[in-house]
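Mind looking over this structure? Questions follow.
One protein chain omitted, others in place.
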Amino acid sequence: MNRKLKMGMVGGGQDAFIGAIHRLAANMDGLIEITCGALSINPVTAVASGKALFLAESRTYLTYEEMFKAEAALPVNERMDFVTIVTPNFAHFAPAMMALDYGFNVVIEKPITFSLEEAKLLKQKVEETGLILCLTHTYSGYPMVKQAKAMVREGKLGKIRKVWVEYPQGWLSKLSEREGNAQAAWRTDPTKAGKSSVMGDIGTHAAHLAEYITGAKITDVCAELNTLVEGRVMDDDGAVMLKFDNDAKGVLMASQVAAGEENALRIRVYGEKGGIEWLQHDPNTLIVRWLDEPAQILRAGSNYSHLSSFATHNCRTPGGHPEGYLEAFANIYRNFALTLSCKLDGTEPTAEMLDFPSVEDGLRGMAFIDNVVTSSQSDKKWTPYIM
Amino acid sequence: MNRKLKMGMVGGGQDAFIGAIHRLAANMDGLIEITCGALSINPVTAVASGKALFLAESRTYLTYEEMFKAEAALPVNERMDFVTIVTPNFAHFAPAMMALDYGFNVVIEKPITFSLEEAKLLKQKVEETGLILCLTHTYSGYPMVKQAKAMVREGKLGKIRKVWVEYPQGWLSKLSEREGNAQAAWRTDPTKAGKSSVMGDIGTHAAHLAEYITGAKITDVCAELNTLVEGRVMDDDGAVMLKFDNDAKGVLMASQVAAGEENALRIRVYGEKGGIEWLQHDPNTLIVRWLDEPAQILRAGSNYSHLSSFATHNCRTPGGHPEGYLEAFANIYRNFALTLSCKLDGTEPTAEMLDFPSVEDGLRGMAFIDNVVTSSQSDKKWTPYIM
Amino acid sequence: MNRKLKMGMVGGGQDAFIGAIHRLAANMDGLIEITCGALSINPVTAVASGKALFLAESRTYLTYEEMFKAEAALPVNERMDFVTIVTPNFAHFAPAMMALDYGFNVVIEKPITFSLEEAKLLKQKVEETGLILCLTHTYSGYPMVKQAKAMVREGKLGKIRKVWVEYPQGWLSKLSEREGNAQAAWRTDPTKAGKSSVMGDIGTHAAHLAEYITGAKITDVCAELNTLVEGRVMDDDGAVMLKFDNDAKGVLMASQVAAGEENALRIRVYGEKGGIEWLQHDPNTLIVRWLDEPAQILRAGSNYSHLSSFATHNCRTPGGHPEGYLEAFANIYRNFALTLSCKLDGTEPTAEMLDFPSVEDGLRGMAFIDNVVTSSQSDKKWTPYIM
Partner (left out) sequence: MNRKLKMGMVGGGQDAFIGAIHRLAANMDGLIEITCGALSINPVTAVASGKALFLAESRTYLTYEEMFKAEAALPVNERMDFVTIVTPNFAHFAPAMMALDYGFNVVIEKPITFSLEEAKLLKQKVEETGLILCLTHTYSGYPMVKQAKAMVREGKLGKIRKVWVEYPQGWLSKLSEREGNAQAAWRTDPTKAGKSSVMGDIGTHAAHLAEYITGAKITDVCAELNTLVEGRVMDDDGAVMLKFDNDAKGVLMASQVAAGEENALRIRVYGEKGGIEWLQHDPNTLIVRWLDEPAQILRAGSNYSHLSSFATHNCRTPGGHPEGYLEAFANIYRNFALTLSCKLDGTEPTAEMLDFPSVEDGLRGMAFIDNVVTSSQSDKKWTPYIM
């Protein structure tokens, strides 16, 4: 890289959760500087937020339309290189389409859009423009998730037979959307969150992780979505039985009402020769079990040869210096930035750099939500996965 | 108790797995003496096994018919008080029925019979005779499982919303039934194991645990059974979505091909106020999570007032002296023995003594297998649970 | 074995802690029957305890002197084969000496005697009589402790450099000896417990474990004993730096006032090539760390070839069926019983059978207490270990 990349931001004003996370992740490796933003639809918040981020007043915009227009008018080396979109789900599509139209690369929070239809249009736009879109499916940024993927790809576990992925959270165990919790309010509002709350918010992470690690695609689902808190207008819990295109079977469980649980995403993948287990709460560890050998504890940052280049590329510290959620998030930004810089510099990114979620992953995520909702409403056991 | 109880055994000769477990469990507390046995259909094995157990030659029988007849002819204080049946599934029913007819109480390994029909007949026989039948659903013998049940019953978790129960094993990951593994051979043979291998062997344990802890009954299932090892003639993996009669939802996952897994039965139950997690590999610990409080680590044998009398009654040692599978098994024998002794002595057993699995639990286990198989073969999503 | 062995018991009446543990352990494997006892110095308790154990009235004795005399007068095949001594520390020596004089083999709770001098006399008596004395240093009965010992012996870890062993308990955090806790009362009374409470009760376990696993002997100690609860008349906490005869160094930490801890004995041993870690609270797991390989999780009962015959000989169940403290205890009884039976039968015990703690281990334990107390009272850093 010859210079830091310049990032603009849509959404993410003060008190927004995920916008702050994106900034921490973008800052960490010193490859990106946050240059401009349309940080809130509330002008007061937008200005205050820009000031808190030490943005130039001239580049603290009140709307994204204004930002794209103004930035596009700046000289190439001054204008933003890409824009990060961290608005609620229903407000992803419009700024993303417009950014691409203006020639800006895009980083976007998941789920990629409000609807599958939007996702398809967005994918088409990305392909037309040849720009880069990066989707922040954070959990695939963890080095030991990448290690798991590498081990499956290299056949270490043999043919994959079974996937169990679960995502318990407890934060919606009460009717918090009626008690002034803004995050709970929009996430349980079908006009803002999309067709499913639990699957849009966390189920897609689990599905992405399953497909990412196994390299297989879901072909059929049998889903049940539940609203377990009385008075809630959207689902808050669900289970999905899965079939994959490599004949593996799976179960996906996601709940926002698993009282007392934090963010305990866990995946287990079993093949003919062994299995892996990864738990987001202990992310630097990958348990590898074997049929006829003792289980092994693979650790991020270790110096033994068992770690894939995809794992080591995504570590910053030696074993025993825990890297966490923000580093996983930063890995996505870093790989995106390295890839984008290669493009700007006319060089070739490595396979490790290119390993970040794309518009295709976003599209599959939206299809997952759609198919799960369809299945949940059906009396038939299996619903073929339609894209 | 005024004297040790005398136990006879059908099956459980040398090299049989579960028979040895039953003896360890029966011995431990010094309340039971193994007095006689029809330990094998192979006469040579039967005699050798009796000798190894220091049984009197006169009470080492070659068939259970012979044993029941001979023992029944002995004076009351000499004959066996009860018989334990540890033959393979298909050979439970006949000796159990005959034992009851001869007036012997029965301990029986799960699944209780080969078919649901047999289970119904057996239940009827138990009721007719007024004898005691104890089913060794081992995992409900653990003190922290009983603690979980007590906490649910006392409303500590609020209304129960969700149950996740899983039972991964890996021991059938290869086609071991073709490689001389006798245990694998009968367990994957539909003429010996019953309608389902995975559900008969381990799924019933998981289902029993879910109903035991929650006190709720399964009302509907949506099941998928898989044969994931090529060449196998029975299922070896499965998942079941569950509905309970208290409106809770559940997921049950069981696999014998989760390569590298041992016997990792785990259950999580979530209510309005909190949730519990119990893992058989760490059985003296019950994690209790709360909505607005730090999670707690409840430990068997602790002296704080948080433990139910049902937990403390089933511990032998103070906290930090791990009790395990054999002690859980022994708890079932001990409670059965205490209850039987009360009956013999004309006294009243406590609620804690009476807390061991019964013929009713056995019947529900068989119904579970049947309903899961029915659901698995159906195109409909939900199958109502038929007894 | 041709018959069950007959066991007598000195101490261990109702409400005594460790006597009940001995019986559970002796019962489990069906190799031993409890035949007689002098269970309490209180005659009422002695009789009631004998009845609760279903002992014959004629073999429920009021004193051990009476028991030894009466049993010795019985025919060989009727009299007890060995006696277990489970009185408080100060009352070990006299019955042990007398039992040996009467020709009875002995099982004895640790610490073996009240003083080092007694231990020496007892060792001399054992050697003179040629009888077997078994000391119940429970923790060396765990299969994964034996696995650790085997790995060290086989050089898997290379030359041993460092040992860390710790034994935190919290049960004496209050002045319970003044609040009616009988166990606390005698254990903190120097006329009953010996020179050190913390080292006599738990420090010896830790020291034995360190020497047992490494096969090395302590040569020098630098100790500090503390009384951390005001008003207590004995120590309740201590630390000891260690030198071993193989040039390894060590640290031993023991505390009875580590508030909230249960019985968390843990040992770590590091060599040139790797290290092991074993924790009594999770006893079926042995973590093995390697310099240039991922750490391994060795599990009791596994069927891979990594487990030593000394580990597998001491397991009753397959991996994933947790065996605990009582099974470890029972392993000591079982190995003692097998060895004694071989002697009675005129056959040769295997090395695995012979692997139980002996009078020599008891003597080293007493020397450990003595040397630690000497060191603690000294201004000099290092105290050479005197036997």
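In order of appearance the chains are A, B and C, and numbering begins at 1 in each one.
In the analysis below, a residue touches a chain if its C-beta (ideal position, glycine included) is under 8 Å from a C-beta of that chain, and two chains touch if they have at least 3 such contacts.
These numbers come from a predicted model, not from an experiment.
*Asks:* Give the residue, chosen from A:Gly158, A:Gly319 or A:Pro349, that touches the chain omitted from the document.
*Replies:* Selected residue, touching the omitted chain: A:Gly319.
*Asks:* For the chain left out of this view, which of C:Gly50, C:Pro111 or C:Gly274 touches it?
*Replies:* C:Gly274
*Asks:* Of the residues listed, B:Ala52, B:Ala182, B:Ile297 or B:Met387, which one is in contact with the missing chain?
*Replies:* Per the contact definition at the top, the residue touching the missing chain is B:Ile297.
*Asks:* Can you list, in ascending order, the subunit C residues touching the missing chain?
*Replies:* Contacting residues on subunit C, toward the hidden partner: 157-158, 161-162, 164, 166, 168, 170, 173-174, 222, 224, 226, 228, 237, 239, 241, 249, 251, 253, 255, 257-261, 268, 270-275, 288-291, 295, 378-382.
*Asks:* Touching the absent chain: which residues on subunit A qualify?
*Replies:* 1, 3-4, 17, 20-21, 23-24, 27-30, 34, 53-54, 169, 171, 261-264, 280-284, 299, 301-302, 316-327
*Asks:* Touching the hidden chain in the full complex, which residues of subunit B are there? Just list them.
*Replies:* Against the left-out chain, subunit B lists 287-288, 292-299, 302-304, 306.
We take it that only the chains that are shown with their structure count from here on.
*Asks:* For subunit A and subunit C, let me know how many angstrom lie between their CA-based centres, rounded off.
*Replies:* 55
*Asks:* Taking each residue of subunit A in turn, which ones touch at least two of the other chains?
*Replies:* 288, 295
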